[in-house]
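Below: one structure, written as structure tokens.
Note that one protein chain is taken out, while the other chains of the complex remain in position.
So, chain A:
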Amino acid sequence: MKEVVFSSPFFGISISIFAFAIGTVINKKTKIALLNPLLISYVIIIAFMVIFDIPLEWYNNGGDFINLFLTPATAVLALTIYRQRDLIKKNFITITIATFVGSLTSIISVVALCKLFALSDTLTYSLIPKSITTPMAIAVSSSLGGIQSITVLTVIITGISGNILAPLLIKLFKVDDPLVQGVALGTSSHAIGTSKAVELGEIQGAVSSVSLTFTGIITVVLSLFVTYFI
């Protein structure tokens, strides 16, 4: 009985939607950035699975269905880029330089902090591509000799922290310009950060989409040289 109910795809889909809806309401009511809809969803779903002893595979039956939508959701970012094409064209060089600086900063700061925490080289390699979207990050990680699952973990942590912290950083450091917000979000926290950029506004969404693409490509290229300076 328990397996029939909880291993149905409808379980994973329903609990995900309800958890996210609850998260969205709490976030809107409290207006506290740290009470992020995604973060609340994870707490609700994981707590539910622990309390009722539901294995991850059962949840994934529905979760995989939602996951499938990540590809089209990323693809239609093209529409926001298209709507803001004049702004993007005008700032193309600015975005290129900034994403290059961001990608380089990401790699250097990861390597430095890994040294500080005395992590192994394998772990360092796994963390290097943390700022780029999952499939690209996995490719970089495995070509360097990292561990895939750790890379996936850090990519998600990065995206979520960008999504949650961006509104705070914007307020704290008075980052008012939508162009600046967009580049910073897309470069620092890939598609999950971009979903926050889309919420902030169309300019932010468009610029963030372009930035996440550039950052991915630049990081793949930079990773070829990484072994020289570790």
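Going forward, a contact is a pair of C-beta atoms (placed from the backbone, for glycine too) under 8 Å apart; a residue touches a chain by one contact, two chains touch by 3 or more; residues count from 1.
Here is the rule we go by: contacts and distances are computed from a predicted model.
In the listed set "Chemotaxis protein CheX", "Acyl carrier protein", "ATP-binding cassette domain-containing protein" or "CidA/LrgA family protein", the entry agreeing with the UniProt name of the missing subunit chain is "CidA/LrgA family protein".
Interface residues of chain A with the unshown chain, by the touch rule above, are 12, 16-17, 19-20, 37-38, 41-42, 45-46, 49, 56, 59-60, 62-64, 66-67, 69-83, 85, 87, 90-91, 94-95, 97-99, 101-102, 105-106, 109-110, 113-114, 117, 119, 123, 127, 130-131, 133-136, 138-140, 147, 149-150, 152-154, 156-163, 165-166, 169, 173, 175, 177, 179-181, 183-185, 187-189, 191-192, 194-196, 198-199, 205, 209, 211, 213, 216-217, 220.
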